[in-house]
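The other protein chains are all here in position, but one chain of the complex has been omitted.
Per-chain numbering from 1; labels A, B, C and D assigned in written order.
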Amino acid sequence: MAVSWLARLAACAPVPVFPALGMRGEEALYRLALSPEIKLVDSPRHASLLLVAGGVPPSMQQALRRVHDQFPAPFTTLWYRSTPLVELPRAAVTTVDSLDALPGALVESHGSLLRNTVGHSPRLLPDAPPHPWQGLGDDGHGGEGMMGGVPYGRPMAMPPTEDLRDGLALDVLTFRLGPFFPLWPPGLEAEVILQGDIIQQFSVQSSPFPRALAPVFHEAREQSVAIAALERARARHHLQALFHALHLAGLEGLARDALRLADRCPSGDIALLAKWFKTFERRMKRRGFFALHLPERGALRQEQAERLGGFAARAAGIDRDARTEDDGYRRLAFATITQQAGDTRARWRQRLAEIAQAFDLAARAQRDDMRTAQTDAVETPRGAWRDSRPGGTSPLLEDLLPGLEWGEALASLASLELAALSPWPREERAETQMGGAA
Amino acid sequence: MELLLFFVILILSLGAGLLLQWWPSRHHPMPTYPQRAPFLGGGLPDTHAWSRFHVRYYPMALLLIAFEMEMMFMYPWAVVYVAQGMKAVMEMGMFLAILSVGILYGWREGVFRWQ
Amino acid sequence: MTLTTVLLLAAALIGIGIYGALSQQSFVMLMMGLELILNGVMLAAVGFWAMSGAGAPEGQLLTIVVMAVMAIEMAMGFALVVAVYRGKQADVTEAIADLRH
Amino acid sequence: MNPPLAVDIAFILLALFAVYTGWRVFRTDSMVRASFFLLLSFIAVGAIMLLLSAMYLGAAMFFMMGVEMMVMALFMVMFMMNPAGLNPMMMVHQHRLAIGAGIASFVIVAAMALLARFPHRPLPADLQEVESLGNELLGESMLIFESAAVVLLATMIGVVVLSSQRGRYGNAGEGSMPPGLDPGGEPAGMPEKDDEDDGGHHHCH
């Protein structure tokens, strides 16, 4: 009796959803972030629903099973444009293919989960400790001696190795993070070695999923396109990236504002957009996104910046932009913006400046209906796309992150774009609808 | 009397906190091992998290222990401050000035930075 | 609660502290024993102040001094541990050799 | 309830708690637990001080020891092998002697407490204990405050010099890094403990 009353109350709570993003799953994330009835959470322990958005490659299905099994009961799963794991019973699986139906489906799943009308998701992995320990070792708990053995199923932390900062060599923690860690690019999987909260070693095990760009960038490689559309798509891309950084900084309201702005980018009135962005940027600065949160660390070396290209290179003082080669842009008197420091803070300065510049270019290009003049080099938000698409550059993290404190490292990671460009564009359908919804 | 009430309030809230955690979960089974693994976004750790954790602010912590002792002197001082007048001002001024030297020195040595 | 019972408690704490300080192998655990001894001393001082000293402020002052000693002991002790640990990396084998007989 | 009776009951409970937690400090494998058991022992003693109407010292005990034991826990975890006690361990030497010394000292102090006659001079009813302490601290001369300040300053500087890498000792780790220790082996563990111990004794005596 009492429980059912509680359950009815809980069924109306904001739906706590843990998103496990597969390939091209971001659109679901951005959509849900703006749905007030959904609460995106960063840990499966805080969620009642596992949302798998986008395709999960077979190599990552085991990791997905692990995340799935980390949900405390009761929970259920929802698959957006993704194939459910085969061993899941039909009752615990809801599949949705339409972005518009997604928030409603999540609310529905949560409600029926608590009203017991939908099956709870079962455990997928065998209930066995990482190493057998029961009844083993000196005291029957798996441990041997002082530090040896596998007490309660795991060995103890590694013995000391040299430290990067001060002369104290203390234990290091080695673990593999990802590919569904919600605070870094989906698909990135890395072995992290921490000493204290400083990253001592970072080795990428699988690169982030390729990132799909707006179709207009792909069109620009084939034919002349409107500069305004190109620049709007660029601004949108950077604003969506900003969402992640603002979420990391704990500025949830501003993060939503960034997404709202991004949604208006494709079709909104450009003068208004530029004005809103100016206000938004001012608020971001006033709230200490730069001064309080972003570290003046994570600077790229010259050759790293060159390899990465795009805004990251320009933030490190490399004055290179494929747009300067385009006659259409030249007629708009396009000039590259650069920063000197090349660190995390400079990269966000650069990106914000490029968003403002994109709005400005789009406004002027729209007035005269300017179009790009060349197709053999397109400056994408990820860097210049000449003969080949910009590839993944995540291995440079192995150089960049060691020595950074955990939060600084994640902030630096969020300021970079390391994923390769997907060969297929993002689907236009979702885009127009999202523009309309906002 | 006041202390008794304080004690009662502490015990009541402590008990309520424990009860509220224990009561709903009293019939729950022990979670499976995969659920109990630390959340690392699908990844797994090699070892237990408990380790000789490299605290990056240990000089600050030590400085604090020494500096915090000054609080012991300041509270009684605050009570007699108005009654003692200028003398209290002088003594505490000197006291804090001397201790501030310690903090400034620590700052110069980078004690408040991550080691 | 009489002075005798308070002192008995202090004695028990001091006894445990002495046991800890003598038996523990590691320096930091030894410091814990010392702290426990000082704990007993402070309690005894306050007990005397409250029940036998007619509220003479020296009793409280003594407690504050003990507390200060404790804080200084801890701060210096840990600073030494850090310094020794740092230096040790160079001569760990030597230390083993020294201690193994 | 009769207030003195309540005080007596509270005292007995707190006394038992203080002794129990004090004893647990040396009987637990987890360094964090050991530190916080010690903190609990201090808190119980502080509460007894409150009962003894040392309102200031009792309350101050809580915050001083709260901070000190927090730092204690940080350092215990930092420098002890197996800090969480995942494997049970007994890191003691001269155990019997220590037990004997502990009991002997308890007996001696307890005998003093039981046998000696202390004058019974309770607190005056109108005592303002914080004021009297404040006046005592400020005193006739500036001796107490300034000597305390100098001692604390010396401690602060000493602490910074000893612990900070950029201290006067220079970059201690530089150039003296040994090749990595034998990974996972017990020999890498035990001697460090002993070595710390040695360092401590060395500096202590």
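Here, a contact is a pair of C-beta atoms (placed from the backbone, for glycine too) under 8 Å apart; a residue touches a chain by one contact, two chains touch by 3 or more.
Definition applied: contacts and distances are computed from a predicted model.
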Undepicted complex member, UniProt protein name, chosen from "Formate dehydrogenase subunit gamma", "ABC transporter ATP-binding protein", "Sarcosine oxidase subunit beta" or "NADH-quinone oxidoreductase subunit H": "NADH-quinone oxidoreductase subunit H"
Name every shown chain in contact with the chain that has been left out of the document. A, B, D
Of the candidates A:9, A:101, A:272 or A:335, the residue in contact with the absent chain is A:9
From D:14, D:84, D:109 or D:138, residue that would touch the chain that is not displayed: D:84
Could you tell which one of A:182, A:266 or A:342 touches the chain left off the display? A:182
Candidates A:53, A:173 or A:190 - the one touching the absent chain: A:173
Taking the full complex into account, what residues of subunit D touch the chain not shown? 30, 32-33, 36, 39, 50, 55-56, 59-60, 62-63, 66-67, 69-71, 73-74, 84, 86, 128-130
Against the chain that's been left off, what residues of subunit B make contact? List them. 1-3, 5-6, 8-18, 20-25, 28, 30-31, 33, 35-41, 45, 48-50, 53, 55-57, 60-61, 64, 67-68, 71, 74-75, 78-83, 85-86, 89, 92, 96, 100, 103, 107, 112-114
Contacts from subunit A to the absent chain lie at residues 3, 6-7, 9-10, 12-14, 16, 36-37, 41-43, 45-46, 48, 72-74, 114, 129-130, 151-154, 173, 175, 181-183, 194, 196-197, 247-254, 256-257, 260, 287-289, 292-293, 295, 405-408, 410-411
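As a working rule, only the chains that are shown with their structure count from here on.
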Out of every possible chain pairing, name the one holding the most C-beta contact pairs. C-D
How big is the gap, in whole Å, between where the Cα atoms of subunit B centre and where those of subunit C centre? 20
Centroid of subunit C to centroid of subunit D, CA atoms only: how many Å? 5
Can you list the subunit B residues in contact with two or more other chains? 48, 50-55, 58, 62-63, 65-66, 68-69, 72-73, 115
Two or more other chains are touched by the subunit C residues 64, 67-68, 71-72, 74-75, 78-79, 82, 85-86, 89
Among line, ring, star, complete and other, the chain contact graph is complete
In the complex of these two chains, what residues of subunit B are touching subunit C? 58, 62-63, 65-66, 68-69, 72-73
Which residues of subunit B touch subunit D in the complex? 1, 3-4, 7, 48, 50-55, 58-59, 61-73, 75-81, 83-84, 87-88, 90-92, 94-95, 98-99, 101-103, 105-106, 109-111, 115
Tell me, which parts of subunit D touch subunit A in their complex? 78, 81-82, 86-89, 165, 171-174, 177, 180-186, 188-190
